[in-house]
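Pasting in a structure now, in C-alpha cells, and then I'll have a few things to ask.
Every protein chain of the complex appears in place save one, which is left out.
The chains carry the letters A and B, assigned in the order they are written, with residues numbered from 1 in each.
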Amino acid sequence: MSDYRIQGETGEWEVVIGLEVHAQVTSNAKLFSGAATAFGAEPNTQVSLVDAAMPGMLPVPNRECIRQAVRTGMAIDAQINKWSRFDRKNYFYADLPQGYQISQLYHPIVGEGAIDISLDEKNPDAAGKRIGVERIHVEQDAGKLMHDQHPTQSYVDLNRSGVALMEIVSKPDLASPAETGAYLRKLRSILRYVGSCDGNMEEGSMRADVNVSVRKPGDELGTRTETKNVNSVRFVMAVVEQEARRQVEVLEAGGKIVQETRLYDPDRNETRSMRSKEDAHDYRYFPDPDLLPLVLDDAFLEECRASLPELPDAKRARYEALGITAYQATVLTAEVEAARWFDALLDAGVKPAAAANWTTSELFGALNRTGKDISNSPVSPAQAAELLGLIADGTLSGSLAKQVFEVMLETGDGAAKVVEDRGLKQTSDTGAIEKVIAEVMAANSDKVADYRGGKDKLFGFFVGQTMKAMGGKANPAVVNEVLKTALGESVAP
Amino acid sequence: MTDLTDLGIAGIRDGVRDGSFSARDVADAFIVKVSQAKALNAFLVETPDHAIAAATAADTARAAGETLKPLAGVPIGMKDLFCTKGVTTTAASHILEGFTPTYESTVSQNLWDAGAGMLGKLNMDQFAMGSSNETSAFGNVISPWKRNDANGVGGNAALAPGGSSGGSSSAVAARLCPGATGTDTGGSIRQPAAFTGISGIKPTYGRCSRWGTIAFASSLDQAGPMARDVRDCAILLEAMAGFDAKDGTSLQLDVPKWEAGLSANLNGLRVGIPKEYRVDGMPEEIEALWQKGIEWLKDAGATIVEVSLPHTKYALPAYYIIAPAEASSNLARYDGVRYGIRDLPAGSGLQDMYAATRADGFGPEVKRRVMIGTYVLSAGYYDAYYTQAQKIRTLIARDFEKAWETCDVLLTPTAPSAAFALGEKSADPIAMYLNDVFTVPSSLAGLPAMSVPGGLDKQGLPLGLQIIGKPLDEQGVLNAGLAIEQRAGFTARPEAWW
C-alpha cells in the first residue's frame, strides 16, 4: 500500500494511476509496408502507397515487429497469445490516412504480465512493488501534423504513419508520482535491454497516456481522465500530481470529474481539456478483413525466447552474487549500455568488486564531469581492464591509477603506455624506499622522537613525506611496512 | 473477311498466333466499335493507344518468330475499379474524379504481362455498389439488349445491363471487346453476365489479388473474367489469377491450367439442386430454365441430387450487414486530403472539409451503404448486427460444406428475373438488393461460381444459370458450365440499336 495522499480540505485522497505507453518498435521497415522507419527524414519520403492509403492498398505484417512484441512480452513474464487478431479503430483525422488505425482490441498478442519496481531506487534495501501489466498489443503509429508552418493550413507528414507501435497497458496499480516514474523508468530500461524500442522519449519513440483518478480511501474507483502523449518521465510524474490535485479541487467544490482526454502543458505545468467531439469515442472496432488471424508457432516462440538477453533484475541478482554491493548493482544495471560495458569488463577478467568500485566511482564520475554517456565513453572496457590489471598486479597504487586515468581520458592512450611514457610506475623497491625513509627520518629527528614518545598520529606525516619525496610512486603498503620497522614502536611514557 | 469483332478471345489468340490476321487489325476493329458505341455509355475512358501498343508488340514478336504470350493480340475492357497506371480510375464516383494512379493493380498488370491490350476503362455501379449500373456518377450504362415486343407491350425501354460490372457486361455483349474484367462481391459478375447473355466467373476468394483493386467489401471482393463463352473465361482467368505477396488474403497456390482442363464429360459428377433456391414468386420461365439445366447436365453424364442449404434466406440480410460494414471503413480514406476532389466551403475546418467532400463526392447508394455500415458497427449495435451476421456467415458456409458430402457442384438460376428497365427498381433499395438472392450465399462462403447463358425469356431477354463449386474447384465449375453451354445452343445476340 502506498502512503502517498493528496491533502484536501475534506480529508485525504488516494490516487489511482494507470499508464498506457506507446513504444515505437525497433525495426527497419514499417508494420504493414516496406517504407523505412528512421527518424528525421525529409517529409513524406518514407511513405509507401500503402502508408498513404491510396485506393486499393493492402497491409502485410512485418515479422520483426511481431517478434519484438513477443520478446517484450516474454521479458515481462507475460502470457503470449499464439492466436491474435488485428482490428480496425475507425476515426477521421488528417494524420490517419486510412480513416482507421490497424490495432488489436479484442485479441491482443500479449496478455497479462508484470513489472517489478523499487519504491526507492536510491535505497537498495527499499521495498519493491509489483505493477501488473494488462496487455501489450501491436498497432500503427499515425503521421504528424504541423500547425505552425502556415497561417491557415496545417501540413501533414506521413513518414511516421504506419510505424509499428507496442501499446503497453498497465493495470491501475500505481499510486503515486514516484511509483509512476519508477515504473516508466523500469519499463524503458527493459525495452532497451530487449532492444525492442530505443525508449527515446524526446524523439517521440516512447510516449505515455496517463490515466488518473482519485478517491477517498475505501471508496470505489473514481472517474478517470486521460492525459495523452506525455513525452518525458518528469512530465508524467508532474501530470499525475497536477491532475490528481485538480480532481480533488473539483470534487471538494462539489463538482464531478468528466471522463475526457486532456493534454499536458509543460510551460504552465497543468493539464487542459482537449476539444472533443460528441461522438469522438465511437471507434466502431471490428476485425480487419484484410488480415487473417495471426498464429504463432512454437519454433517462432522458442527463437524469441532464446534471443532474449539477461534482463535487468536477473543481471542485478547475478552481480550481487558476485559480491558487488546492492547499490552498485542497481546503478550498473539501470541502463543496458552501462550493463553491457560492465559485462565486457568482467569478461576481461577483472575481479567483480574492484570492477564495480572503479566503474561506479571513477568511470561514471568522469562521464558526468565531461558530459558524456557510456555509449561514447572515452575509455573502452578493454582499456579499463588494462588499467585495473596494473592496480591488481601492484604496478599502480590507487592514487597513481587515478592520475593515469586522467591522462588516458585526455590522450586516449592505453594505461600501460601512459605508465611507460610518464614513468608513473609505483615503486616497491624496498631498498629505495628504505633509503628515502632514512633521509626523511634524518631530516625530522625531532618528530621521530615525538612519535617514539607516543604521538602515534605522526605516522601519517612520515608516510606523506616519504610519498612526496618519491613523487607519489612508492607502493604505500611497502612504505607502511618499512616505516613501521624503521620508526619502531610508539610508546607513551 | 470475318468481322474480327465477332471473334472471342480464343479465336483472336489463335488467329494472331497462326498469322490469319494481325493483332493490329484486331485492335483497330475493336477501337472503332468502341468509339461508335457511346450511346451505351459502357466506357468511361477510351485508351486506343494502349490497345495499339499491345497489338504492335504482339505483331513484332510474331514477326521475330518469338513464342507469343498467352493473350497476345487480345484487347479487353478494364472495369474502372482496377487502378491503371497513368489512366484515370474513378470507381465511377465523383469523389475520385481525376484520380490518376501512379501504380498498376496486380490483376491488370498480370493481363498486360500476358500480352493483352486495354481498350478503355469500363463504367460500373459506383464503388461496386449496385445491381443495375444505375449508381454511376457518370450516367447509367444501357444494356445492348431490348425487349422483343418493342412495338407492343414491352415498350422500347432502356434496360439495365446488371451490376455492378454493367459496363463490362454491356461491352462484351455488344462485341465492343471480346472480354472484360469484372469484380464480384455479392454477384456483380454473375448477375450482369446473366442479364446480357454472356459468361462470367467469380473465382474462389483469394485466387485473384486485390492489390490495386479499389476495395468495397474486403472479405468478399473478387476479380473475375467476363466473356462470351466458358473457354474464354478460363483463358482470361488463368491470366488474371495468381498469388500476390502484397495481398495478405491471396492464396499461395499455383494457377491451374483451366483451359487445358476443360471437359464437358460430366460422368461421375453429382449435381446438387438446393431446394431453398426455389423462392416464392419465382418466374415460371426461370424455373423452366432451371429444369432444362438439370436435363442438360444429366445428358452430360451427371447425376442429380436434391440438397438443402437451410440458412439461404439469411444470406442477403447478412451480406447487407457485412458488406456495408466493411465498406464504411474502406471508404473512410476518401476524404479530400490526398487524392480525388476536395470541397472546402468558406470558413470550414478539417472535419467540415471531410463532411462536405464526402457529401458531394459519394452518390446516394454509396451514402446509404456507408451509413448502414457505420450504424451496424456503432456502439451498442455491434454484437446484435455485425457479430450475429458473421456467425450466420459461418452457418451458411457450413451448409455448403455439408452439401459437398453428397454433391460436387450446385446448379441454380443466376438471377430472379431477366433484365429490368432502368429506373424500374431504383425506388426501393431492398427490391434492388433482392436481385442478388441467388449469388450472395456463395460469395459469403468464398466459393467459385459462374453464370452461363441458358436461354431467352419470352421477351427475348437472356436468362442465366449459375454453377457453384467447392473451394478451389474452378475447373469443376467451368466444366459444368461448358456442358450447359454446349447443350443450350445460345447464339442470340443483341441487335445493334446504338
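The rule is simple: a residue touches a chain if its C-beta (ideal position, glycine included) is under 8 Å from a C-beta of that chain, and two chains touch if they have at least 3 such contacts.
The definition used in the following text is that contacts and distances are computed from a predicted model.
Missing chain, UniProt protein name, picked from "Aspartyl/glutamyl-tRNA(Asn/Gln) amidotransferase subunit C", "ABC transporter", "RNA polymerase sigma-70 factor (ECF subfamily)" or "Phosphate transport system permease protein": "Aspartyl/glutamyl-tRNA(Asn/Gln) amidotransferase subunit C". Across the entire complex, the residue among B:38, B:391 or B:458 in touch with the chain not shown is B:391.
Touch with the chain that is not drawn comes from one residue among B:335, B:399, B:436 or B:457, which is B:335. Only one residue in the set B:70, B:242, B:283 or B:317 touches the chain that does not appear here, and it is B:317.
The omitted chain makes contact with subunit A at the following residues, 27-29, 33-36, 42-52, 60-66, 85, 92, 94, 145-147, 149-158, 263, 274-275, 278-279, 282, 284, 287, 291-295.
Although one chain is not displayed, subunit B still touches it through residues 98-100, 102-103, 204-206, 211, 219-220, 245-246, 248-249, 251-252, 311, 314, 317-318, 320-321, 328, 332, 335-342, 344, 348-356, 358-359, 362, 367-368, 370-372, 374-376, 378, 384-385, 387-395, 397, 429-430, 444-446, 471-472.
The rule we apply is simple: only the chains that are shown with their structure count from here on.
Distance from the subunit A centre to the subunit B centre is 58 Å, each centre being the mean of its Cα atoms. Interface residues of subunit A, counted against subunit B in their complex, comprise 49, 52-61, 88, 90, 92-94, 97-100, 154, 156, 277, 282, 284-286, 289-292. The part of subunit B that touches subunit A in the complex is made up of residues 82-83, 89, 91, 96, 99, 101-103, 105, 210-215, 217-219, 245-249, 325-326, 328-329, 331-333, 335, 337-339, 350-351, 354, 374, 377-379, 382, 386.
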